[in-house]
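I have placed the structure first, in the form of structure tokens, so that the comments after it can refer back to it.
Here the complex is missing one protein chain, while the rest keep their positions.
Our next item is chain A:
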Amino acid sequence: MADATSQAPSQGASHAQTGAVARFLKATELDTRMLGMLGALALIWIGFHLLSGGLFLTPRNLWNLSVQSASVAIMSTGMVLVIVTRNIDLSVGSLLGFVGMVMGVTQAEILPDILGFGHPAIWLVALAVGVLTGALIGALHGYIIAFLGVPAFIVTLGGLLVWRGAAWWVTSGRTVAPMDATFRLMGGGPDGAIGAFWSWVVGLAACAAIILLLIQGRRQRRKFNFPLRPLWAEAFLGIVGSALVLGAVAVANSYPWPIGIVRRYAEANNIVIPEGGMFIAHGIAIPVLMALGVGVVMTFLTLRTRFGRYVFAIGGNPEAAELAGINTRWVVMKIFILMGVLASISSAITTARLNAATNAAGTLDELLVIAAAVIGGTSLGGGVGTVAGAMIGAVLMQSLASGMVLLGIDTPLQNIVVGAVLVLAVWLDTLYRRRVK
């Protein structure tokens, strides 16, 4: 059997030039595909920075980028599971719009009459109603796909039209505003960010988590005599990981509140603004924290739970999963319920950010979400994909969109670029899979 060959030294003399890179990749066990994506992201950022005359890589723009990415990033984590099981969801943008209208009407027109205007529970009830609505719609999609056997492509293509239409029907097209003050915190902005101090706390906690995970992983491997990464590689991963986290926090903390808001804040708290102005940092935005939270939960779900294991097994071989006794239909239905819940969370963020519920919210988001998942390494052939990759893919797609806005490119051309990038990403995925095989 082929066991012996896999242990033989694989680096021949002809590979001498690539040897250092290959050895580095092998030692750190970094995924070349993930690295490629980060490289593309860096290129896009630097490109826009140069083209915009230095406007892209500023704390202000990067902070806004992080907030704008949150919604697509959250949905892309669910899209990973959908695509891994060889399905697709074209309805997430419309779902976002419909759920946004439901949450908007609930908090602006229904709850104030029942609970009283500005009641502290309004945001929570509205969010709960939205999440429940999303879950029910997802369940409906999932049921039709898994139990009635209608292809996901058709069901969600129908959903794309149905829920966009439904979003209009909620108020006959009228925009609902303003949103509840607490609810609005989910949209970011000076109030919807946690400030410098707590941002550092979050950043340091994340660094600690990275280091603990590395140590824990090493301990496990040693216990079961699995090959260990060299120490320098572990240190490299720990240091680079922590540096990225702290760097991101530093950027978020160097974006100050606008002067007007500082003045109002100072008046409200009886603070005298010193001579040179007062620097109050935004810190990490709440929607970004929500997205990171979703990312952690979804990563855990995919890697450490039965549900996640079944999702990948179904993607790898649906028949085998069924023969192994997995209730594959129910798993698929759960994936669509989850997708509905995630679209609702994204909807809350989008609605809060706009401070209004409009029936057009989320239009074309399905393309960004699918592109994010695919760019992030989710294979349309099924069975392969990561939550982290999809979230980075979301940042990449949003970077393209924001960068084009910054350069003053009009919407039609933006759409052309997004469409082309989606096709390009799938083509690269096909190439990559062919090479790996």
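Operating definition for what follows: a residue touches a chain if its C-beta (ideal position, glycine included) is under 8 Å from a C-beta of that chain, and two chains touch if they have at least 3 such contacts; residues count from 1.
Following the convention adopted for this analysis, contacts and distances are computed from a predicted model.
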Among "Succinate dehydrogenase iron-sulfur subunit", "C-type cytochrome", "ATP-binding cassette domain-containing protein" or "Cysteine synthase A", the omitted chain is listed in UniProt as "ATP-binding cassette domain-containing protein"
Which residue among A:Ile154, A:Leu323 or A:Leu431 touches the omitted chain?
-> A:Leu323
Looking at A:Pro256, A:Gly315 or A:Gly362, which makes contact with the chain not pictured?
-> A:Gly315
Among the options A:Arg23, A:Arg174, A:Arg264 or A:Arg306, which residue touches the chain absent from this view?
-> A:Arg306
Across the whole complex, the chain not displayed is touched by chain A residues 1-3, 6-7, 220, 223-224, 226, 303-306, 308-309, 312-317, 319-327, 383-384
